[in-house]
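The complex appears here minus one protein chain, its other protein chains still in place.
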Amino acid sequence: MPVEMAQAGASRSEGTPHGQAHVDVNSVRLAFGDRRVFDGLSCRFPQAKISVILGASGAGKSTLLRLIAGLQRPDYGDVWIGQQEISRLPERQLRRVRKRLGMMFQGGALLDSMTVFDNVALALREHTRLSEREITDRVHAQFEAVGLKRVDALLPGQLSGGMKKRTALARAMVTEPEILLIDEPFSGLDPLAVRLIEALLIDVNRHKGLTMILTNHHIGSTMRMADEIVFIVDGTSISGTVKEIKESIDPRIQRFLQAAGTGPSLEEAS
Amino acid sequence: MFELVRDIGWRTVDNVYGLGGITLFGSRLVLETLAPPYRLRRVIDELFNTGVLSLAIVCASGTAVGLVLGLQGYNTLVRFGAEQSVGAVVGLSLVRELGPVLTALLVTGRAGSAVAAEIGAMVATEQLDGLRMMSVDPIDFVTQPKALALLISMPLLSALFIVFGLFGGYLVGVGLLGIDAGTYVSSLENNIDFRNDVLGSVLKSVVFGAIVGLISTWRGFTSAPNSEGVSRATTGAVVQASVAVLMFDYVITALWGVGI
Partner (left out) sequence: MSRSPIRDLLVGVFVLSGLAALGYLSIQLGGATYSGPGGLTLYASFDEVGGLAPRSPVVIGGVKVGQVKKIELAPDGSFRARVTMDVDRKLKLPDDTQAAVLTQGVLGNQYVGLQPGGSETILTNGGEITYTQSAVVIERLIGKVIQSLGGSSSGDGGKPAGGGSSP
């Protein structure tokens, strides 16, 4: 679904250099007690592109994602999804905005008292008037899209890490959102699984034209996937394409990339 | 010294925040219960968890308490030659006080803690956030069925506790101490009044059910999203609910005896 940009003031720019902005974070400040997380952070996430929020652990990657999801409110600043400013919306209206979003949580966040099928079908059962037949069809279509077989009656506790991620993806996708938010899609996966999930996500983006925003501390996959990188450091962000970031002269970025080296992923304890 | 005063002040403010929090939470719960969707399926599932799984402990404890009451009651009454009234003593104690209160405490420990732990674990594993992102209200979907199940289970379990207690008293009185069965039963029946005793008992257990339902779900809901937070929420729920039950027991007993 194409989203029209509001023609509001200069602070809401018409787009990033890399495409129309779908999500716009504006001069956000956030502190937890004494700990400052964001100090005037602004960034934009282009539509229909894969954006990766990169940074050291504790830098605030997940927090930024939660700001976009509306699960966290900033102390100061705005968060725009399309034309809608969401950081000051009451819960009820936020719920309506969230129907355009899908979120994949780090641990899957599947309801462990319900089967895999029921988990994925939940949003459809709650918000649509589809018949059970149609719901079954859609859910099974999603299972196929993410490569899950014969999982319907399993409980989340019986799934492997990779299967949990796939289920979470299926659940996020089944409502056909415009924007997909993904928190650490590769955490806890072996290198093969990482490649598989990576391919899956790229595939989804190409086929459905979804705007995807991921947090990642895995450099390799980031460099392979991202159309746009938002690097979080010192409470602010630096955006750019993969090429721009790689060639950046900012010493903090260079340090981060060097620490990662060309080897396997930078697995920081987080 | 100044530290102490500041500490007390801060704790008071914190408690007032907490009180406000639980009141808001409570009113959300009531609203969600009264408004559709009614989620009958989930309420039934929760009834299994809170009610059916508490049956064993409630019935066992009820019988045990009845046995003790019969024994103690007899020992005391026999001094006044009034051992024929054992039925009344056992019955009145159970119906008026021990039934609702002990059942509430047992259920708090068994089901209340489980509910707080379940909800707390869901907070820690982001399941509630997951629901929010699917535009589902976690209070409506998760919390309300659990609280409602606790509310419904309490009077039912309390009645069963009492019945088993009466049976326990019967076992001791008639079986062991040689009181005539008919005397026991008629002493029971003649001295327990619906309005004064049974109705008050049911009222108490319903109120206790509401208290335990509210406190355990609220503690789970507001727990810190880590395992330490969950464990604190669970123990906190049991302690707070137990104390609240005992305090409300006094209030209801006083009002019920005075009014109507």
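For reference, chains read A and B in written order, and residue numbers begin at 1 within each chain.
Operating definition for what follows: a residue touches a chain if its C-beta (ideal position, glycine included) is under 8 Å from a C-beta of that chain, and two chains touch if they have at least 3 such contacts.
Model, not experiment: these values are computed from the prediction.
Asker: Which of B:22, B:71 or B:95 touches the chain that is not shown?
Answerer: B:95
Asker: On subunit B, what residues meet the omitted chain?
Answerer: Residues 41, 44-45, 47-48, 51-52, 55, 79-82, 91, 95, 152-153, 155-157, 159-160, 162-163, 188-195, 197-199, 201-202 of subunit B touch the chain that is not shown.
We take it that only the chains that are shown with their structure count from here on.
Asker: Express in whole angstrom the distance between the two chain centres, defined as the mean CA positions of subunit A and subunit B.
Answerer: 43
Asker: So in the complex, the part of subunit A that touches subunit B is made up of which residues?
Answerer: Checking each residue of subunit A against subunit B gives 69, 71, 91, 95-96, 98-99, 101-103, 105-107, 109-113, 122-123, 126-127, 171-172, 175, 181.
Asker: Could you pull out which subunit B residues touch subunit A in their complex?
Answerer: Residues 45, 122, 125-127, 129-137 of subunit B touch subunit A in their complex.
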